[in-house]
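In this view, the complex is presented without one of its protein chains, the others remaining in place.
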Amino acid sequence: MLTVRDLKVHFPITKGVFFDRVVGAVRAVDGVDLTIPDGATLGLVGESGCGKSTVGKAILRLVPLTSGTVRFDDVELSALHGEALRTARRKVQMIFQDPYASLDPRQNVESILAEPIRTHALRKGAAIDTRVVELLDSVGLPRTAAGRYPHEFSGGQRQRIGIARALAAEPSLIIADEPVSALDVSIQAQVVNLLADLQEQLDLTYLFISHDLAIVRHIADDVAVMYLGGIVETTSAELLYTRPLHPYTLALLSAVPIPDPIVEDTRRRTVLEGDLPSPANPPSGCRFHTRCVYVRDRCVTERPELREVEPGHMAACHFAEEIAVSISPRPAVDQRP
Amino acid sequence: MNPTDPPDADTSRATGAPISSALVKPPILVVEDLHVTFQIHGAKALRAVDGVSFEVRAGETVGIVGESGSGKSVTSLAILGLLPARGVTVTGSIKLDGEELLGKSEREMQDIRGRRAAMVFQDPMSSLNPVLTVGRQIGETIRRHQKIDRAKARAKAAELLDRVGIPEATRRLGSYPHQLSGGMRQRVVIAIALATEPALLIADEPTTALDVTIQAQVLDLLRNLVSESDTALIMITHDLGVVAGMCNHVNVMYSGRIVETGQRYALFGSPRHHYTRGLLASVPRLDGSQDRLLPIPGSPSDTIPWAKGCAFSPRCPAVIDACIGSPPELVTSEINTRVRCVNPAPPTDVMWAPR
Partner (left out) sequence: MRLSRKATLVMTPDPGSTGAGDDAADVVRPNSLGREGLRRIKRNPLAVVGGSVILFFILVALFAPLLAPFNPRDISWFDQIRPTRIPGPSTAHWFGLDAAGRDELSRIIYGARASLVIGVLSLLIGAFIGAMIGLLAGAFGGWVDSLVMRITDIMLSVPGLLLALSIAAVIGQSQTSIIVAVAVPNIPLFARLLRGSMLGERQKDYVASAESVGVRRRSLVMRHVFPNSLAPMLVQASLALSTAIIDASALSFLGLGSADPGVAEWGRMLTDTTRYLRVAPHLAIFPGVAIMITALGFNLFGEAVREALDPKLRR
């Protein structure tokens, strides 16, 4: 079980001629709570710059935490340093978005896969080779791939190598940061299915970070929606898509293009005005108030807490109940013309 | 075109009548049998586009959908003469308002690109000059084609920015591209493209680099422009959702050829080509109706040359002996779509099944 409490990651903005001094901070992640039970998948959705990738990196301590705790099983990852952190990281692994950038171009596949095994001394001698073959099989790559280099593979195959590398460390939690966004449509489905199969076989827990609501809907049990460093809504995938409570979720859902002309022509759209504000200088009160269609005076001054609006459904909006009433007769994604 | 009530949609859905019955305007762009071959030094010749034909009318949006390597972007670059001259052979015919574009000099093409046809690329930063203000870039484009003074051009630039939905347009004229967000930059690029009121606009993955909420804004903008100014729009994308929402006519490309084409309701309602079906089945639906995605096996690079049979056959779930040997022709189906397949899926079969 992964528990993240009040996670904050602020990146300092520095200035200086000889030595840098801090003049401000980008509040990439500003108070995030997450819980993922063993074997479940949490989808973390949001647009670029909302801090979702930083959350993933912060859990693995790949970026310095400003405050907050990250606990996986019985280990408090956020309290570890040096060698203890290095060994503890084995249980939590990451799959990266860009299959071109996330593999060392100078290593061949065998060396890429053997590295986590060697560094954690999980196998020795010939057993390493056997394990490499096993890993290649499990992600559906030919065994001949072992001697080849990343640039010789297509995008989908490279992502399989990235997945195999994450599996090599024998983790229980996998943080997948936009794992299919860089792939061709027909390949995305292959990788999504592979991830689902691996979860079943190896009893993995996933944090699935993506901007693609349809894929998150497909793969996740629970979903958390992020906006400007904070979570604005979290609940089961089913509930989020049929009964969104936060105006931002509503807008996101209505913006996703659906490959069905009848749906496209008839659905209700909430087109958001404007752009994402800068996380270095976030708006007062509710961070979404600058773009919200339901905005009122209270939103400008008072920041809404993430609260349980209905059983198992949390939203950070002062007026979630009213919104629920106003839209409930008709889900945001209506299939009927 | 008003998305809630497409006139052509109803006629063809109800009666199966050809789309031309609803649109009497002559086509603005006619592409016929377009071939583009790349000959890179020391490598085999690569046929990026292999006999593509389609047409676009005023006020109509035509979509070209495909994955990487399908030739969709090369097609658009070929239309505007933007392919490098060295190592590239372009044959066939590209007629803009009845005038043949192939064989025109670079100078003539520059004039056409500025005046009558414009393009919007995926990455707005690469089509903007980073050291000039937005106002200057739009103004210069206007002044290149109209003899008006700076002040008038500036006023017109502000008008254009306002039209593409940029708030405080006059103030924004003084901004540099890096001061704008990705969505704003793409709006500026569209404003520059519209500066000369082109008859044809080609948008190559215009929203791929943008977030969903910003994508929705830009798509809305494009939709309104087409309906207000009667511009012909070619939308090049990999996103079936984008196509479903805004294109009157859809061309699905695979390995350099159009494999299925038709009016969007017919095509999405009853896709016949196994590639189109495969694409639709591999996209997760927002309503969560699938238990499992049905991906197309293999990757877009697993093709055979069209001369040796259907390029999709190595990945096709319904491959039969007749698929191999000679290239399949585009055949008109009973619902007036055209399908390049010798063993198309039956029109009633809704779900695509893997091998």
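Chains here go by letter, A and B, matching the order in which they are written, and residues are numbered from 1 within each.
In the analysis below, a residue touches a chain if its C-beta (ideal position, glycine included) is under 8 Å from a C-beta of that chain, and two chains touch if they have at least 3 such contacts.
A quick note: this is a predicted structure, and the numbers were derived from the prediction, not measured.
Between the chain not shown and the residues B:Q122, B:S299 or B:S333, the one that touches is B:S299. For the chain missing from the display, the contacting residue among B:L29, B:V56, B:L80 or B:M246 is B:L80, taking the whole complex into account. For the chain left out of this panel, the touching residue among B:T141, B:S175, B:T237 or B:T261 is B:T141. Mapped onto chain A, contacts with the missing chain fall at residues 18-19, 57, 60, 62, 86-87, 89-90, 92-94, 96-98, 101-106, 108, 115-116, 119-120, 147-149, 151-155, 157, 162, 165-166, 168-169.
Assume only the chains that are shown with their structure count from here on.
Averaging Cα coordinates per chain places chain A and chain B 31 Å apart. Contact residues on chain B toward chain A in their complex (touch as defined above): 3-4, 6, 9, 67-68, 167, 181, 183-184, 211-217, 219-220, 238-246, 264-265, 268-269, 278-288, 290, 292-297, 299-301. By the touch criterion stated above, chain A contacts chain B in their complex at residues 47-48, 154, 156-157, 184-190, 192-193, 196, 211, 213-215, 217-219, 237-238, 241, 251-266, 269, 271-272, 274-276, 333, 335.
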